[in-house]
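Structure first, commentary second.
One protein chain is absent from this view; the other protein chains keep their places.
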Amino acid sequence: MRDGTIVIAGASLAGLRGAEALRANGFTGRLVVVGDEPHPPYDRPPLSKHVLTGEIPPGATTLPGVGALRAEWRLGTPALGLDRDGRALHLADGGRVAFDRLLIATGARARPWPMPGEARLAGVHTLRSRDDATALAAGLAARPGRVLILGAGFIGCEAASSIRALGLPVTVVDPAPAPLAGALGSVIGGFVAGRMEAAGVDVRLGARVTHLEGDRAVRRARLEGGGTIEADLVVVALGAVRNTGWLAGAGLDADEGGLSCDGACRALDAAGRPVPGIFAAGDVARFPHPLYGNRPVALEHWGNAVAQAAHAARAMLDGPDSVEPYGELPAFWSSQFGLNIKSLGLTEGADAVAIVQGSPRTGRFLAVYGRAGRTVAAVSVNAGRWLPAYEGPIRDGALFPPITGGADQPRPEPMPPGLPAHEAA
Amino acid sequence: MLPDRAAASPEPGRAAAVLPPDTGKLAGESWMRVVVDLNRCQAYAQCCYAAPERFVLRGDEILVYDPAPPASDRAAVDRAVQACPVRAIRVEHEDAPTERPA
């Protein structure tokens, strides 16, 4: 099955790496890449960092591999619908693209501010796409008097770090007890909060913004329980929703949390059966993770986009039975406030965390997460070279805590990690 | 385009970017495209020695790099690719008609 037409929906990192993997594995047929944005695939991680500080222009983030890929590009033409039986995509420009096989890599978009009228106020930004970053960087270049960031997840915190680096006053508001609490828990998040405050960020935890106010441009945010925060630039950093709306009516198991697929990356129909010829990869794909009891997860991770797209490509060419169930060890990184945070595994559902190497006092440490006595994740802070030792224990679900008695290892004192009780992955 | 080897971060007042505004065209440009897999990166800093104008380590281990270096830096960037102990750097040259299969 190395000829025919393969359409890739989503000119994203996953779309590009999937397309490359198809070519690298000998696909000689027609390859069509459909993208809703006018840009060829670009790299997102710099958008919340050096693009905001002005050190990297947004246009410089185009990914390597774009130039060499032998593909037809249909950029700036969103897919509006999937004709599953007719095996074709309907595009916004009225076009119809037929396929023999389809890879869905439409990713996710920023969750908008829930009040559309308020979201339209000038100075209210989201941060997900290259165009978002361009607009936000332009807004920052106008030196707003105060920047308000709604949400202390990774994007909110990275944006706060970048905007502080520009010397602008920044307030971050989040209902959680600590920044990054959803992913890392409030123990490690509390350490990050200290760094944020030391960098001059006004961190308002356990607080919720109910309304954004202003005439044409945003002027202030109203807090739950009273009080306001003056701000003339607002970054809405409330997470992402998966781009599955265009699949409505196609009979696939898809919602805002992702498009369900199996271990061979085959999309599942509403009854949970794999659909022949339709595959998914990247942020949009919700798959059963074999390392975590086949719990369905959809990972917004750079590394997952790369690895899962390559996995899907192999399954598309050699058949779904030719690949092992996809089970890449989840991994991500974030840099903010001088900290390099790296993570392996999934912290979701962890009931304990222990600092097992280094110490927060020195600013370099490694924390391990356990669930029911087994190791499920590890997070390093400015200690990335310690992290690879934990790949094996996480993969194997080793007893928690997994590595003790080594150099610079305090006696582990496991404690509750402060993760939200029921957080979607 | 990247500032001097800064020891501390974050710090205000960075140098302005000098890259062209859009490297998103598919052909006819004279930049390389670079991406680093920062999951793999362990801050060995070998790229910073090989191509210090394009790769900078901030703080202990935050790697900052130029994703679109000029083609004239090709030798230095290739050295960085080769010197990376975890092979985390990927580069595409304008005149590369096809990528080597992985």
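Order as written gives the chain letters A and B; numbering starts at 1 within each chain.
Note that in this section a contact is a pair of C-beta atoms (placed from the backbone, for glycine too) under 8 Å apart; a residue touches a chain by one contact, two chains touch by 3 or more.
In this text, contacts and distances are computed from a predicted model.
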Among "Choline dehydrogenase", "Peptidoglycan glycosyltransferase MrdB", "Cytochrome P450 107B1" or "Sarcosine oxidase subunit gamma family protein", the UniProt name of the subunit that does not appear here: "Cytochrome P450 107B1"
Touching residue (missing chain; options A:94, A:226 or A:405): A:405
Where the unshown chain meets subunit A, residue by residue: 357-358, 362, 364, 385-389, 391-392, 403-409
For subunit B, the residues touching the chain missing from this view: 5, 42, 44, 46, 48-50, 52, 75, 78-79, 82-83, 85-87, 100, 102
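The rule we apply is simple: only the chains that are shown with their structure count from here on.
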Centroid spacing, where centroids are CA-atom means, of subunit A and subunit B in whole angstrom: 22
Contacting residues of subunit B [partner subunit A, same complex]: 1-3, 8-17, 19-24, 26-27, 31-35, 37-39, 41-43, 58-62, 64, 66-68, 90-92, 94, 96-99, 101-102
Complex contacts: residues of subunit A adjacent to subunit B: 20-21, 24, 39-40, 42-43, 45-46, 50, 53-57, 59-68, 73, 161-162, 164-167, 199, 302-303, 306, 331-333, 335, 337-340, 342, 363-364, 382, 384-385, 388
